[in-house]
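This report refers to the structure that appears directly beneath it.
One protein chain is absent from this view; the other protein chains keep their places.
Which chain is which? They are A, B and C, in the order written, and residues in each are numbered from 1.
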Amino acid sequence: MKVQSFELKPFTEESLRILDEEGRQVSHWDHGLTDKQIVELYRLMWVTRLLDERTLILQKQGKIAFYASSAGQEAAQVGSAYAMEPQDWIYPSHREQGVFITRGMPLEEIFGHFMSRSLDPARGRQMPGHLGRYDLHLITLSSPVSTQIPQAVGTAYASKYRKESSVTMTYFGDGGTSEGAFHEGLNFAAVFQCPVVFFCQNNQYAISVPLNFQMATKTIAVKACAYGFDGFRVDGNDVLAVYSVTHYAVQKARSGQGPTLIEAVTYRYAPHSSADDDKRYRRPEEVEDWQKKRDPIKRLRLFLIRESILSEKSDSELLEQLKEQVMQAYEIAERSPHPPLASFLEDVYAEEPWFLKQEKQEFVELYQEEYERGEK
Amino acid sequence: MKVQSFELKPFTEESLRILDEEGRQVSHWDHGLTDKQIVELYRLMWVTRLLDERTLILQKQGKIAFYASSAGQEAAQVGSAYAMEPQDWIYPSHREQGVFITRGMPLEEIFGHFMSRSLDPARGRQMPGHLGRYDLHLITLSSPVSTQIPQAVGTAYASKYRKESSVTMTYFGDGGTSEGAFHEGLNFAAVFQCPVVFFCQNNQYAISVPLNFQMATKTIAVKACAYGFDGFRVDGNDVLAVYSVTHYAVQKARSGQGPTLIEAVTYRYAPHSSADDDKRYRRPEEVEDWQKKRDPIKRLRLFLIRESILSEKSDSELLEQLKEQVMQAYEIAERSPHPPLASFLEDVYAEEPWFLKQEKQEFVELYQEEYERGEK
Amino acid sequence: MPSLPMVRAIRDAIRTLMLLDERVVIFGEDVGKRGGVFLATEGLQQEFGIERCFDTPLAENGIIGFAIGMAINGLRPIAEIQFTDFIYPGFDQIVSELAKFRYRSGGQIAVPVVIRTPWGGGVKGGLYHSQANESYFIHTAGLKVVVPSTPYDAKGLLIASVQDPDPVIFFEPKKLYFAPREEVPEGVYTVPLGVARLVREGKDVSIITYGSLVYVASEVADKLYPEGISIEILDLRTLLPFDGEAILASARKTGRVIALVEAPKFCSFASEISAFLAENVIEYLQAPIKRVTGYFTPYPYWTDAYYIPTLKRVEKAVREILAY
Partner (left out) sequence: MPSLPMVRAIRDAIRTLMLLDERVVIFGEDVGKRGGVFLATEGLQQEFGIERCFDTPLAENGIIGFAIGMAINGLRPIAEIQFTDFIYPGFDQIVSELAKFRYRSGGQIAVPVVIRTPWGGGVKGGLYHSQANESYFIHTAGLKVVVPSTPYDAKGLLIASVQDPDPVIFFEPKKLYFAPREEVPEGVYTVPLGVARLVREGKDVSIITYGSLVYVASEVADKLYPEGISIEILDLRTLLPFDGEAILASARKTGRVIALVEAPKFCSFASEISAFLAENVIEYLQAPIKRVTGYFTPYPYWTDAYYIPTLKRVEKAVREILAY
């Protein structure tokens, strides 16, 4: 796909799409993906879905204490993350399993994180879902919504400052657009013309709050107007469209043409998190409707089969293989130890100051037994 | 002026105007003002200017420690404030002398405030310029930029909640639009359809920072796009245009049709405040240009004389009279005492808690002498 | 009298206030249809209408600023912040505005806003669903700060807070939301702000605390009682203005004090209690004033159970100051 030849209209109310719900190609943009790459997108979406399904089971079994599901949003996550190069920086939000998987974070680390094992790069410090791998340019997220947005802009500025070509992408939800940090971040990006892409997964709800109680605009993309750059609305369940629009925005940023806002219209199937009860605010039929009629994986599958890129048989083989892979990763994580107990007293500073040394010493003395258990 | 018959176009790059720089009427909107009212606008602008001139002198004499001048912005301030009813609520920003004067705050109180006299309704607590009179629905401002914006929306919500017809107006500068609070406030107003008007005086600078380092949009008005309501750009040095647009927005809010953003394009003549040195960031010629060619008072004066609404003679009589009035107000303030010294230990809570009683007692014991002096 | 857990007592307080006074409104993220993530406002939107109980956009500066503006225009807003860990985007509105309006206006403008927010650890919430950040607010002149530890107190203190003319930050120890239960009278009653509750009389050691640690202190007292160690426990309930007299009286009596809080130590309210005693009754003190606090780290997820003071740590502190 060449940036120049690609004609996208910003600020439309309709979502850009390549595939319709039945996986039929309805527009002819040159996304530039090979069949192999499209199958790879399909695989990544399935891995994300299967990880999600396994995690929800583990959560119900009490093996994972908390989980925010990404089911339904795979196309938005995988399609966008796939449009980046390894050197590009990613600031994810709180349900971006598909982004971590696409960028190459090993599944056993993800499970290790969910279960606070030593495999967790963050040493069990955070609630499940708060992943990060600095060496993969995946910035460890926090819970507060939208704080990552101005940070992503600063990271993009630093790349530009050093005249590197890397681009920064930051993820957030529809809810995240209401925070002041969203506004400040987008405005900074515009003023400093930073190579950054703002990727909003509009899944219709901020926990229980539907869009019309969050904002009075018809789209989220239109908000880019307030900063002087383009906003695009894309069907977030069409992985080819998501990839194409994101790739365009990434290349635009890379070539020095500044920031873009992307709104990917999608839906989450599960409650907000394992602590939520979505029946209190949405009808099960609404959820079913999205699951049955607009599922992103099903849609790509229909396309792949119709276009004979994938056979029914190799599809089911693939699925079996992926299930096995996910299960194995889980088992590796399960068998691995927790971090040392007293390690929660580390990493506050680069070097432990006197008071943390004291606190750690007191802790170790008092909890020596547990500590030793933890060491094993 | 009837709201319905008034046709305004939102989101234009050009500023709406009625009078050009020479005071010639260039558009024929029915602003509905009588000649007497137009003269009243003229008078209020002059009072604001004269108060400002006097205060700058006092500041240089060391009688006032700090001052943020409103010179150059009188049309924006007076024209907008004049479009409100007494029951309407006003959340001013930090250089709104014209707003306070238009709403009817006595000049001696304003001077009393500048000099921390007992005439100051805020008892000398704040730096000059941080005025307020709750009974006049003028909400005492603070220094932090844009905090008043979501507050104004809450006040508007309360009016709507009680089914009262009052409208709330909040003032801020171009700089204030960069804060997250601006975004959050405007979005709340849109979601709850509050009767509120957002009045931005775009005077081209946030202290030293020019517009193009603050934002990448061509106008400020366009930012209303991001919230789903209209934004108007008006020549802020044309008091008739400012009045008209504001009156439209106020009536629109009053009739339940929600919020509006107004950008009044204007200029401040003086440095940001008495602590600033504007030669570090703008050319004196730029300032002169605005002063000579686009002064809001001169413009209305030319109009009044040309239209024979005011004679040269009554104009100079008016001016003399206003000078006298300003001087008298200053003298009243000058002669009035400071608040009691220890009163700075009051009004933290409705009732003094034990620790403030203790602190006050200790203070009084230690500073009895001064205290008694202060009491006089 | 119904037996309720704290979160239901809080809901009952809000409902009672709304029945009583049209000026009372409640709002925040997920407060409306969902009834709040902990169900503290369950059913209130249905009962009182969407104008009085509603969802807001996800924006804490907006929520608190909005509440301030309402209070200035005659309402009695209760703003819910979903977790106190998410109060910081609204910190400016609290510190610069809410706390200072009365003062800066020379007493003209009162801002009777109540900010309710789930607070404290012990629920495996990690860094951002566990904080005990009361110190930031206690350091802020113009605010009142409340932390109940029982359902009865929660209702009575919340009613008192909403009826108070000053802004109140009302911290709800979420660890206590669903247990224990307690009989809570129906209708209106208040527990006055600024008055501590003597949980247990004792003569050897005073433990001064609040929130869920009241129960840890009680466990320690129970455990050590058979050894003849008599522990006095003071539940402060209001942290600003705190009940200075009650603190001093207890310290004078026992001469040995532990200030017990969930927060990290430096500049915590444990430091305040200690400094207050060292300034006023040092002559009565027979041992160092011990602070037992959270560690000076962010709040960890996996080791949640070890972060806030445990029975073991408090017991050790008691023994140390007794052995002093």
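Assume a contact is a pair of C-beta atoms (placed from the backbone, for glycine too) under 8 Å apart; a residue touches a chain by one contact, two chains touch by 3 or more.
Model, not experiment: these values are computed from the prediction.
*Asks:* Which chains here would be touched by the one that got left out?
*Replies:* Result for the missing chain's touching partners among shown chains: A, B, C.
*Asks:* Of A:44, A:115, A:156 or A:240, which one is in contact with the hidden chain?
*Replies:* A:156
*Asks:* Just name the one of C:48, C:66 or C:136 that touches the chain not displayed here.
*Replies:* C:136
*Asks:* Among B:17, B:103 or B:130, which residue is in contact with the omitted chain in the full complex?
*Replies:* B:130
*Asks:* Considering the entire assembly, which residues of chain B contact the chain that has been omitted?
*Replies:* Residues 65-66, 116, 124-127, 130, 142-145, 175-176, 178-181, 206-209, 213-215, 275-276, 280-281, 338-339, 341, 344-345, 348, 355-356, 359, 363, 366-367 of chain B touch the chain absent from view.
*Asks:* Since one chain isn't shown, list which residues of chain C touch it in the complete complex.
*Replies:* Within chain C, the residues touching the omitted chain are 61, 85, 88-89, 91-92, 95-96, 99-100, 103-104, 127-128, 135-136, 138-139, 141-142, 240, 259, 263-264, 266-280, 282, 285, 287-291, 296-298.
*Asks:* For chain A, which residues lie in contact with the unshown chain of the complex?
*Replies:* So the residues of chain A touching the unseen chain are 89, 91, 120-123, 125-126, 130, 132-135, 139-140, 142, 144, 147, 149-159, 161-162, 168, 180-181, 183-185, 187-188, 191, 346-350, 353-355.
In this section, only the chains that are shown with their structure count from here on.
*Asks:* Could you put a whole-Å number on the gap between the CA centroids of chain A and chain C?
*Replies:* A distance of 36 Å separates the two centres.
*Asks:* Can you work out the whole-Å distance between the CA centroids of chain A and chain B?
*Replies:* 46
*Asks:* Indicate the whole-number Å distance between the mean C-alpha point of chain B and the mean C-alpha point of chain C.
*Replies:* 40
*Asks:* Touching two or more other chains, which residues of chain C qualify?
*Replies:* 56-57, 59, 61-62, 89 - these are the residues of chain C that touch more than one other chain.
*Asks:* Name the residues of chain A that each touch 2 or more other chains.
*Replies:* In chain A, residues 178-181, 213-215 touch at least two other chains, as defined above.
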